[in-house]
Each structure stands twice: as C-alpha cells, then as structure tokens.
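Note that this complex is displayed minus one protein chain, with the remaining chains in position.
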Amino acid sequence: MWASDKNGPQHEPSGRRRRILRGLLYCTGDMAEFQKFMEKKPYLLQLVVWCLRGVARVILANNPASGALILGALLMTSPWVTLLGVLGLLTSTLTAIIIGQESKEVVGGLHGFNGMLVALLMGTFSSAGDWYWWLLLPACLAGATCTFLFSGLGPVLDRWDLPVSVFPFNTAILLYLCCTGPTNPYFPHHPSTPPGALQHSNATLNTLQVLQGVVLGVGQIYACGELWPSVLILAAVFLFSPLLCAHALLGSAAGTLAGLSVAVRSSCLYSGLSGFNGALGCMAVGGLFFTISWRTHLFSIACAFLSAYADIALSNLLGMMGVPACSWAATLTTTLMLLLTAQNLSAYRIPLGRVTTPENNLRTHSHWTGATTESTDV
Amino acid sequence: MWASDKNGPQHEPSGRRRRILRGLLYCTGDMAEFQKFMEKKPYLLQLVVWCLRGVARVILANNPASGALILGALLMTSPWVTLLGVLGLLTSTLTAIIIGQESKEVVGGLHGFNGMLVALLMGTFSSAGDWYWWLLLPACLAGATCTFLFSGLGPVLDRWDLPVSVFPFNTAILLYLCCTGPTNPYFPHHPSTPPGALQHSNATLNTLQVLQGVVLGVGQIYACGELWPSVLILAAVFLFSPLLCAHALLGSAAGTLAGLSVAVRSSCLYSGLSGFNGALGCMAVGGLFFTISWRTHLFSIACAFLSAYADIALSNLLGMMGVPACSWAATLTTTLMLLLTAQNLSAYRIPLGRVTTPENNLRTHSHWTGATTESTDV
Partner (left out) sequence: MWASDKNGPQHEPSGRRRRILRGLLYCTGDMAEFQKFMEKKPYLLQLVVWCLRGVARVILANNPASGALILGALLMTSPWVTLLGVLGLLTSTLTAIIIGQESKEVVGGLHGFNGMLVALLMGTFSSAGDWYWWLLLPACLAGATCTFLFSGLGPVLDRWDLPVSVFPFNTAILLYLCCTGPTNPYFPHHPSTPPGALQHSNATLNTLQVLQGVVLGVGQIYACGELWPSVLILAAVFLFSPLLCAHALLGSAAGTLAGLSVAVRSSCLYSGLSGFNGALGCMAVGGLFFTISWRTHLFSIACAFLSAYADIALSNLLGMMGVPACSWAATLTTTLMLLLTAQNLSAYRIPLGRVTTPENNLRTHSHWTGATTESTDV
C-alpha cells in the first residue's frame, strides 16, 4: 500500500497538508518516477542523483532522498570522513563510466557504494588525524579498485544469480589495511581489537548503553558511532521502506544478543559494532531479496544471528592480525542464504533483476512466482 | 559379488548357519532392500533410520547398521559427547525437513552427518568438562547452521558435479572455535597445538604406538582417540564395504608415513591425528567416487599422501591462531581429485548420482561408462 497510493485513482482533497504528504510519498520507495523525470536533465545533475543513490545503496536502499539524508548524517559526525567518502564515491562512479560499465548499473548507483564505503573506512581507521590530505590519494585509488573488483566479480557471481554487494569494499579495505599497518610512516591506522579480547575489569553491563548500541548498530554500517546520525540513517531507510527499517533494528538487536551470548567486550556492544552485521543480514533476507512472509521473517532473524556469530568469529580471527572483519560476515552469510535451494525458502527468492522495495516485491510477487526457478537456473 | 548374493537365484540349504549368513548379508552394502522395507513404517522409526545413515555418512558409508555400530563405539568412548552428537544430528536433520530440503537427500542421511560431526567436535574441544549443559545450545545452533550451509553450497558445487561432503562441518566448527576461543567465560575450549610445534624431548618413536595410531586414525574421523571404539568403527565400515575398510587403513598408514617424513610431534602420530585426513582422502578416491582398478588404487594412495601433507600444512597455519584444521585438507583434496580431467583417471569417475558401494560401483561400471562425460559436462 505504501507505493500504490501514488498510482491509484483518488479524488483530490486540496490543501497544504495533502500536498506535503504527496511530496513525502514522492520521496519514498525507489523513486522510479523521479528517475524518469531526471532523464532529461543535464549530465552533472544526473551524476549527483546516481551518487546519492550510491550513498543509500550501502544500506540496501535505492533512493536518492535517503542518500541525501545519510550524507547529512555523516556530515554531522565528521566532515573530513564525509569528504573522503564522497571522493571515493565519485572516483568509483567515474571509473565505471570511463571503463564502460553498463549504464543501467551506473544510474542505479551500483558502482558508487563500494568506493564510498572503502573511503569512509579509510578515514575512520586512519590514525593520522583529520584533514591529513595525503589520504585523498589512497581513497581515490581504492575507489577505482572497487569498480574493477565489482566488474570482475560480477560474471562469477552472476552464474548463481547473486549480487556482488559489498565484496569489493571488503576486499579493498582489507588489502589497504594490510598494505599499510599501524606503524606505516605515511598511512598509519588504528589496529583492530578482536571482540573476544580479554577485558580488564569485569564490570556489569549498562542496559541503556546496550540498547543504544542496537541503534548505533545501524549507524555502524557507515562506520558512524554517534546516536543522532544513526537515527537519521534509520529515518533514511524508513523513507525507502519501513519494512526494511524494522528489519534493520531487529537485526541489530539480534546481533547484540549474539554478542551477549558469547561475552564479547562491552565496548563492542556499546558502540554497535556487534550489531551491524546482523542488521545487514536481516535486511537482505527480510524483504529485499526474499518476499516477506512469516517464514522469511523467521528466516531473516536466523540470518541475522548467523551473520552476527560469523562476524564475531571472523573478527577474532582477523583481529589476531590487527585487521577488522568489516562486513565480510554479513556479505558471506547473505550470499549463502541466496543460494539456498530448500523449497520452503527458495520459493520466496526474488530474481536479482526484479528486486525493488520490499513493499513492491510483496505486491508483484504473484506475477513472477512461476518464473523464479527458470531465471535462476539458466 | 558382495551384493549379488542377495539377488541371484539359489537353492536353499536349510539350517541356522545359512540364516545367520543371510541376516549378515542383509546388513551389508547400502541396505537398499531395508530402505524399501522401511517406507511403510511410522515416521519416527524412519527418522531413526535416516539419522543412523547420517551417522555412517561421516565415514562415507551409507548403511544404518554401520551407523548403529558407530554410535555404540562412540558411547563406549564418551556418553556426553555422543549425546551432543545425536543432538546435532537430530537438529540438522529436522532443520532440513522444516526448510524443505529434497526428501531423497534427507532419507539418505545427507543432512545429518555434518551436524553430528560439528556437535561431536564441540564436545571434544570443550574445556568446560562433561555434562556442561549450556553446550547443548550451541550444538543445536551449529547443527542447524550446517543444514543451511549444506543447502547453500549445494548449487555452487553442483555445477561441477561435486559433493558438498563435510564443507559445512568444517566451516561451522571453525566459526564456532573462532567465536569462542580458549578463554571464553561461557564456552571455553582447548587450544589446538600445531603438529609442527617443537617437542621438548627428542625421544625415539615407539613403533607399536605408531602402528596403533594407524588404527586410531580411522577413529579420529569421529574425534575418537581410543583403540577398541576405533576397531568397532572399522568394523562398521567393513559392513558397508570391505574395500572401503581396506582403503581406510591404507590411507591412515599413508598419513602416518607423511607425518613421519616431516617430523610431526609424536603425540600427533600416536593419537591418529596425522592419519585421519589420509584415511578420508584414500576412501573417497579408492572405490567410492572412482571405480576401483589398479590405476585408481595408486591414485587413492597419492590422494592419501596429498591429503595428509595438506593437513599438516593447514594445521600448522591454523594452529598459529589456535584453531584446528579438522578435515579441511581431505575435503579440499578430494574435491580437487574429483575435478581432474586427465583421461586416464577421469574415465573412472562415477557421476555423483550413481555412487553406491564400491562393490556395486564396480559391477555397474560398464553400464554407465559411456554416459559419464555427458552428465558431468552439463
């Protein structure tokens, strides 16, 4: 119903409130109408919209308004890191245009989000302080690398109708952090502490801070560890799809529970680091790549727990070498879930080419249900 | 000849000895007749048979009687660990039924053995002592995870007609051990010592103990380090296929030789830990996935050595991070061997859908020889 309001025939109760509601509804979902409207606009303006979509793609949303909101949230946290992120976003999008990636993918922002994330993380991990201008160089390079990785991984994953998602980001940031290391004279960075590291004092947990960590878990998808920007990011997801927003919080909560169950460091719980992989896993399964139903809802919670536990394991493993696990866990778990052939779950799988908003997915499910197996089987 | 006795027309020399022999023969091979007989029985009874097949599947056998024997052997070693294993077995089988995996696979026990193994290993590695009831929780979770992994890896490996084998178990146990770590307050476990670690005293090897290690190598497939249970497990394999049993011992011996050649710790040799990957690799190639002949026999010995060396390498690598290599080496090596395209070996490859007992494989080889390349090529 979220999207049908726009198209259905309806009598017009004139007035300002109505117009505001209309404007808001126009900004929801994947803004397909806006996409059509932009097609005739100048190239630079279009590029901006593609990039904004790229910003939102990080959190699985495909909506330029969400992207703008998120960009605002990041600016609130750290202007320097945001500048780096925008640079990475631009470099990877432009690289994609130059090497001739499919224009449909570029328009959808698919070639921006990896570059943005890697540059954001480079800024966050850097221990050289803000406005260390030399960092622009690796940020550009990493952004371009992400596009190459995206383009190269595409045909491999496409065999099983899988999305490339954030594999390029995870690979690029891991390579960058291994390349430089904490003591590098040019690009030093903070070493990563594994979540299972021993704590000095065994103080009791602060329930309020743990709850706050659940919200921060959504912000940590953008490496943002402050409360209000995280809330703003949640609002941006709500704009794209309320269902996805609910699953983001649910997944973050599941991740925090998983963290509690194996006694991770309390700072991990408080900062939301133990929640963001769960959030990503829960969102991907709960509505985006699977039609929502009570079955896929339960399935998305299972996926959130699995992502969270896998993240703790990988963080401990990679933490021994001083590098973070980023979102490897959620990416791998989601990829696994998309591969499932079990009838009771794969029946809800949405072919990659037809993925839109969870609300749209639900509406159009009946239309393509019969074609699912065919398109994934070829 | 092992299986044809049952079907061939023969005159009946009445008497008790004849009937006992008949009963024994009925329990050999993959017990396909028993499978048909069970189809009309109550659901719970069928579930038990599926699970027993799952128990035997760990050691590449597909026979409920072998499963029962092995369960007995495990009970002799440690009732607590066996309880965990059965729990993992049940959880993963039930998860498979719930999420709607193919019933043919469930009936064959394919969805039980990974869950069982992971729960067995969790019990073995746990340093919290026996009857630590909290361990039931992660055992259930890991069992369910194995089914998801099995279902997800299936379509990927299926492209090359490869079995999923114990990839899910290896992934799940690695994640669990990394997740918790030796000092975890809730689920502590024994750290793993790499086989190449320096020994304190350079005492001479005890030949008898090394020979005993060869037999224990077969038991170590179930993480069982005692002599008589290992012999019982060998007997269970003999029940399924004498050929497979011979290859198990041969592979374990090859693994022990490989361990001797690079001077692993003597405790590795004595406990059978250096032999079990060789045993698994040798069994898979020698009779199960390849029709037996003198060529595949030599090939199976090569595979045993390769598995054993790969295991030492991986154990040293992962041991630096305190985690064991489990059966990664044998699984990867076997997968590689199944991919071989060299004419003199691939001609003996049995398409995955036609794998039965080595003895049956040998008998029916001529029937499908012509169809091999077609079915693996699609």
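For clarity, chains are labelled A and B in written order, and residue numbers in each chain start from 1.
Heads up, the rule we're going with is that contacts are C-beta pairs under 8 Å (C-beta built on N, C-alpha and C of every residue); 3 or more make two chains touch, one makes a residue touch a chain.
Keep in mind that this is a model prediction, so the values were computed, not measured.
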| item | value |
| --- | --- |
| Listed residues B:Ser127, B:Thr183 or B:Ser261, member touching the removed chain | B:Ser261 |
| Options B:Phe125, B:Phe187, B:Phe240 or B:Tyr309, residue touching the unrepresented chain | B:Tyr309 |
| Residue, one of A:Ile98, A:Leu205 or A:Leu298, that touches the chain absent here | A:Ile98 |
| Residues of chain A (touch criterion as defined above) contacting the omitted chain | 96, 98-101, 141, 144-145, 148-149, 151-156, 159, 174-181, 183-187, 321, 323 |
| Hidden partner chain, residues of chain B it touches | 159-160, 196, 198, 261-263, 302, 305-306, 309-310, 312-314, 316-317, 320, 335-337, 339-345 |
